[in-house]
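Omission of a single protein chain aside, the complex is shown with its protein chains in their original locations.
Going in written order, the chains are labelled A, B, C, D and E, and every chain counts its residues from 1.
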Amino acid sequence: MRPSGRAPDEMRAITIETGYTKHAEGSCLISFGETRVLCTASVEDRIPPWLRGKGEGWVTGEYSMLPRATHTRGQREAAKGKQSGRTQEIQRLIGRSLRSVVDLKKLGEHQITLDCDVLQADGGTRTASISGAWVALRLAVDGLMKSGAVTQDPISAKIAAISCGIYKGTPVLDLDYPEDSSADADANFVLIEGGKIAEAQATAEGAPYDEEGFLRLLRLAQIGCGQIFKAQEEATRK
Amino acid sequence: MRPSGRAPDEMRAITIETGYTKHAEGSCLISFGETRVLCTASVEDRIPPWLRGKGEGWVTGEYSMLPRATHTRGQREAAKGKQSGRTQEIQRLIGRSLRSVVDLKKLGEHQITLDCDVLQADGGTRTASISGAWVALRLAVDGLMKSGAVTQDPISAKIAAISCGIYKGTPVLDLDYPEDSSADADANFVLIEGGKIAEAQATAEGAPYDEEGFLRLLRLAQIGCGQIFKAQEEATRK
Amino acid sequence: MRPSGRAPDEMRAITIETGYTKHAEGSCLISFGETRVLCTASVEDRIPPWLRGKGEGWVTGEYSMLPRATHTRGQREAAKGKQSGRTQEIQRLIGRSLRSVVDLKKLGEHQITLDCDVLQADGGTRTASISGAWVALRLAVDGLMKSGAVTQDPISAKIAAISCGIYKGTPVLDLDYPEDSSADADANFVLIEGGKIAEAQATAEGAPYDEEGFLRLLRLAQIGCGQIFKAQEEATRK
Amino acid sequence: MRPSGRAPDEMRAITIETGYTKHAEGSCLISFGETRVLCTASVEDRIPPWLRGKGEGWVTGEYSMLPRATHTRGQREAAKGKQSGRTQEIQRLIGRSLRSVVDLKKLGEHQITLDCDVLQADGGTRTASISGAWVALRLAVDGLMKSGAVTQDPISAKIAAISCGIYKGTPVLDLDYPEDSSADADANFVLIEGGKIAEAQATAEGAPYDEEGFLRLLRLAQIGCGQIFKAQEEATRK
Amino acid sequence: MRPSGRAPDEMRAITIETGYTKHAEGSCLISFGETRVLCTASVEDRIPPWLRGKGEGWVTGEYSMLPRATHTRGQREAAKGKQSGRTQEIQRLIGRSLRSVVDLKKLGEHQITLDCDVLQADGGTRTASISGAWVALRLAVDGLMKSGAVTQDPISAKIAAISCGIYKGTPVLDLDYPEDSSADADANFVLIEGGKIAEAQATAEGAPYDEEGFLRLLRLAQIGCGQIFKAQEEATRK
Partner (left out) sequence: MRPSGRAPDEMRAITIETGYTKHAEGSCLISFGETRVLCTASVEDRIPPWLRGKGEGWVTGEYSMLPRATHTRGQREAAKGKQSGRTQEIQRLIGRSLRSVVDLKKLGEHQITLDCDVLQADGGTRTASISGAWVALRLAVDGLMKSGAVTQDPISAKIAAISCGIYKGTPVLDLDYPEDSSADADANFVLIEGGKIAEAQATAEGAPYDEEGFLRLLRLAQIGCGQIFKAQEEATRK
């Protein structure tokens, strides 16, 4: 029995509010239940040094939690003077995931930075970040195409992410904080619309799992990402 | 003529949405027009080393802008590894201002940290921060009093802050970004309900001002803070 | 056809030289082909603050590359003043993996730090690090048991790690640098002797993969880890 | 009654010793009573990136206290690895104040850095710094004009700064350390010769003040700055 | 021929002005010609962790150059966020040298920090620092003895330091900046009154030297330190 009373394959409510901030070229506030992440896409003309002169662009991600996004206040990373290992790991994952659905040649010499700032955390902040970052990216690229700065759509597909885990022996979808903090195994999947896997990370926290367990988690993730793709579609349709 | 069409003594719309995040002991999202700041108050039992054993508490402030709160993306301070001089100056101002209306002995051995995170910036982020921080503080202290952890109200009065400036020769209230970036002089006032001044900072950016000019700005600030006090009252009444 | 001429399911030669340094409580130099990592286990009596008074121990990992372990010299992280995101991600993985086969209660109030320093890199440095760290840990724990500081063996099983990937369309085992730098997908598996999975991380670099692809990589990893378990057994038998 | 026995509107002795160091283009050792600050002006041809190609110069300030300038030794900021919020706030104030009397176009493509290093502190270090920095700046600009590197005097007026405060209920001029550490309110004024205000900062430390209190402090500041302008004139005359 | 016209074994004028700052327990401004260093001794009751409970004290040194002590302005180490290798090397030398003439047991549980801040540099800043630090230390220890906090004199002898070098083929004493920047070899000697050597460091910058060359430099150093001992005696006599 899940603390929230959800069925094992039941997601929390997903909401995506686009245009949440006025300065960013693309933005949304995405919620997976009580987890809320502000995702913005910033387009800049300067690209990283190693890409200069290649006619290609770049997509990268940054991630942060507001100090009181969590149950107890965490020290601000800017005050500590460095980003934690966890923050850096998530940033790398966001960038890598989004790049897997972008053709950097078609993007041309633009850099798009996806900032994912967690306003409130209740489990699944990295997966909400990736899913919302895609929306912000889609909106920013739409703007580039409308203005003529980009002529061919560089985004090849939707991408979404969801966590799954083995909680009290049962594989469950979309872990909230109470589940996340006591799951035996915990996995994050980044899936591409159409069925392919961009990234799979599964960690045994309490008890190791086997091939069968892994596959059950993957199938839950496919259910969850299906719903996220739908929410992304609605949010960006118009 | 102001770019926004406002009268010289006209504030932007103020909105205060309390309980914006669920983990903080007090929180609100405050807007001064398009400027939006998330203010949270976090209560902790540990106090700074220099206060130990004195039976007193502490109130402190932290401030940050999300990287894309502004027209162009700013580098994340956590990534740069240090907080800018501007950030530190504002943080010190927030803490000092709030402490001026708190009796630290009545607060007892609690530390309250007021985090002010700017989601969207359009001028006046520091004054919105102070004004919203008071609301978050009030809510957190109400909680401490309800639980019996604090018995006498340590907050002596409301405190609010507003910017004023001399824009194209005319003293105006509550500068927005287009005004702020081209004002001749720029002042921030932190006023206490009842008419006293907690802090006044006036800087000549373009042309120095005189005593008369200063007094005209102060009077505008009194008008503006009167409206903020009213909004604070409504937000925390219940 | 692999650049090295190896069969798809063929590992590079594994060698493990124990007792490589005299000061560490456990140490080995592990080689996966041309990749060479010095792994040491250091036992200390102090434990992290959050574990004090619980009667439990801690196992953690650190990782670094010597500046000229690679084709071109990399700047020393100590000179840059911070560890890269990649370094921190690998350190976290090493610690998490080893802890998954250690009963921290049986370890008692000891902290064991596993330092993995890459002397020469040719692909697979993180997997060689985990596999060698287990050997260093085993030797250090043997010492604690011989001295009576620990009475029940806290290590529940062997653990090993190996990389696999899809190289020119073919799933292959134990990527060397030329393969790693041009693989379509790249996975790292951390497996526990007996068949369970402690950690699986699979990333699509070029082309996303599907469930079937993932399973083929996992099966290669099981072959590879089988050989590592054998080498670990020989190295620590005596 | 002031601890020093001074009248409320009585300054401490001001001395300005020019040419205190031989390498700087301008320098002085300024004393406000026991407070002693070494101010140097360094002229460089490189200007900040954002000014390149505009034909303008730049004036900036830096500030530091020697570790034993104060009653108890403070840790060296270079050893701590960062400058405090207080240091940064004062640096920003020094630069902003001096720039308010310099025409950057007339200065041409030169950067002048005003270093203010406190050798001994007894209250009023920031105001002595600004007042002495003007002398160093004047001497450095005189040199640029003598050499022909600058043809029109870019300095439009003298600038000076002084602290005032409400001490035991009485407004007093030029706080020394014993007054500063127990004043109810504390203000710093940066005034331009002729009567204009460049910067006013007034903070209620103990009890908030009102408009009348503020004006009394401002008038004291006008008396004090009058005396500093005279000392600056004598120091730079010849 | 030396640029200054001095004879090969001729020192620059040495002056020592004691009591230069009022807060430090001991202080002096020492000059070797145009090189001027402010040396302060700060006594604190806290001692480093590794000495706690041993009934011993500690003596340590810190060193810094003001940014414009030199011909061209150097960036402030506090702004760069770290101390250079050169600074750290000199700090270690100052502390080690002074400790060689202090009996830490007789000092008792006091820490004395010797801050050496270079106000103006013209060669020989480290040797002037050590020579002046001894004076500041002597004065601080005199104070501890007068107050009864220390009962037996912990200082066993005077210590002084001087640079020598081979300049255009000739061994010369007390290098000034023009000599220092073009010497073939450059040595710093720290000598104890009575003839012993505490530290000798000789570096071939241009051409290596031999045993005979080294001995000639040592003899010059003995002449120079003799004169410094005399100046130290006069400064601290009374």
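Note that in this section a residue touches a chain if its C-beta (ideal position, glycine included) is under 8 Å from a C-beta of that chain, and two chains touch if they have at least 3 such contacts.
On a predicted model such as this, the values are computed, not experimentally measured, just so you know.
Every shown chain touched by the omitted chain in the complete complex is listed here: C, E. Note that of E:K22, E:H71 or E:R92, the residue touching the chain absent from this view is E:R92.
Considering the complete assembly, chain E touches the hidden chain via residues 82, 84-86, 88-89, 91-92, 96, 100, 192, 195-204, 208-211, 213-215, 218.
One chain of the complex is left out; on chain C, the residues touching it are 21-24, 27, 34, 38, 40, 42, 44, 62, 64, 66-73, 76-83, 87, 113, 115, 117, 119-121.
Basically, only the chains that are shown with their structure count from here on.
Distance between chain centres (mean CA atoms), chain A to chain D: 50 Å.
A separation of 59 Å divides the Cα centre of chain A from that of chain E. Among the residues of chain B, those touching two or more other chains are numbered 81-82.
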